[in-house]
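Each remark here refers to the structure printed beneath this line.
Missing here: one protein chain of the complex. Every other protein chain is in place.
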């Protein structure tokens, strides 16, 4: 678990870096997501983009009943922190939360949430999208689809 | 006020169009935003992108104390509905909420929220971004900046 | 003929009112209405040139012809979002 709220030493009071990176077994419910948005948004931020990944009922032509996520938690959090570093460097987006839930989730439950708050919306969109795309490509997390006709660890 | 939850006649039960378009004087608070996300997300949706525009403390080198938004409400809702139509056509994104608050708001308060829920995240990101970009370009809404040294209706 | 005017944002504050009725000759265009308003309300003359125009809640060009009972709105530079 890597949480930090560090005052950046730039002299810009409202530009303090705020970062929450976490692999968790707790539900990513409404309260959690709103708290993240509140924590990320500082008075200098005008645009907040939130991505929520949710278990959906169909994949590869199957009716999905549930998903089970596994992670290599220490490395996953380290890779997520690396993504946050990149996002800060490329878009100046230093107010970022990336949480991925592991364990079993049913349809409609949230498996991943990324929140990025920036002064302007373009950076928030770009940074949020890069973060989730890169998370899917590089962070050691796995997904098992549980359908009526069986279970399978699947890619993507 | 243009709210509709229409069952699309495609025979795909989970693809029902869900649309909320609204100019409102009510706060776009945590409860409102979460309710929108819930309302937009159907069991076929795997990716939800939420954009929140928030009053920030600085613009054009000024310290902003508050913003006051005005709208031509009937035309604004009509233009927002047109954007939702375009988004449905281009990305198949039929689960969309676009709300803009008018009246006076202080730093940290939300002036606009766009929620798009899609089966896959790429469409949700593209549709959400197009919706807010186009809203800013075409929807008759205006903004007055209230700073220490005066008030001014500003563009953008 | 008469058309209905609604004012928003800077125009509303400058005009000091939210709506108005404009008496125009039959066949008048949006451009004619703009000229007449600028003449009648000199305070608006500075704002009107930068405004887009909507008639009955749809954007129109300056040469659009007005009809009795139209709702005419001058749209200052937008600031939504």
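Going by the order they are written in, the chains are A, B and C; count residues from 1 in each one.
Note that in this section a contact is a pair of C-beta atoms (placed from the backbone, for glycine too) under 8 Å apart; a residue touches a chain by one contact, two chains touch by 3 or more.
Everything quoted here is computed from the prediction, not taken from an experiment.
Among the displayed chains, contact with the absent chain in the complete complex occurs for A. Considering the full assembly, A:132 is the residue among A:33, A:48 or A:132 that touches the omitted chain. The omitted chain makes contact with chain A at the following residues, 53, 69-72, 74-76, 78, 100, 111-112, 132, 135-144, 153-156.
One rule holds in what follows: only the chains that are shown with their structure count from here on.
Computed from the mean C-alpha positions, the centre of chain B lies at a distance of 27 Å from the centre of chain C. Rounded to a whole number, the gap between the C-alpha centres of chain A and chain C is 48 angstrom. Chain geometry summary: the mean Cα position of chain A and that of chain B are 22 Å apart.
For chain C, residues that reach two or more other chains under the stated contact definition are 81. In chain B, the positions touching at least two other chains are 53, 132.
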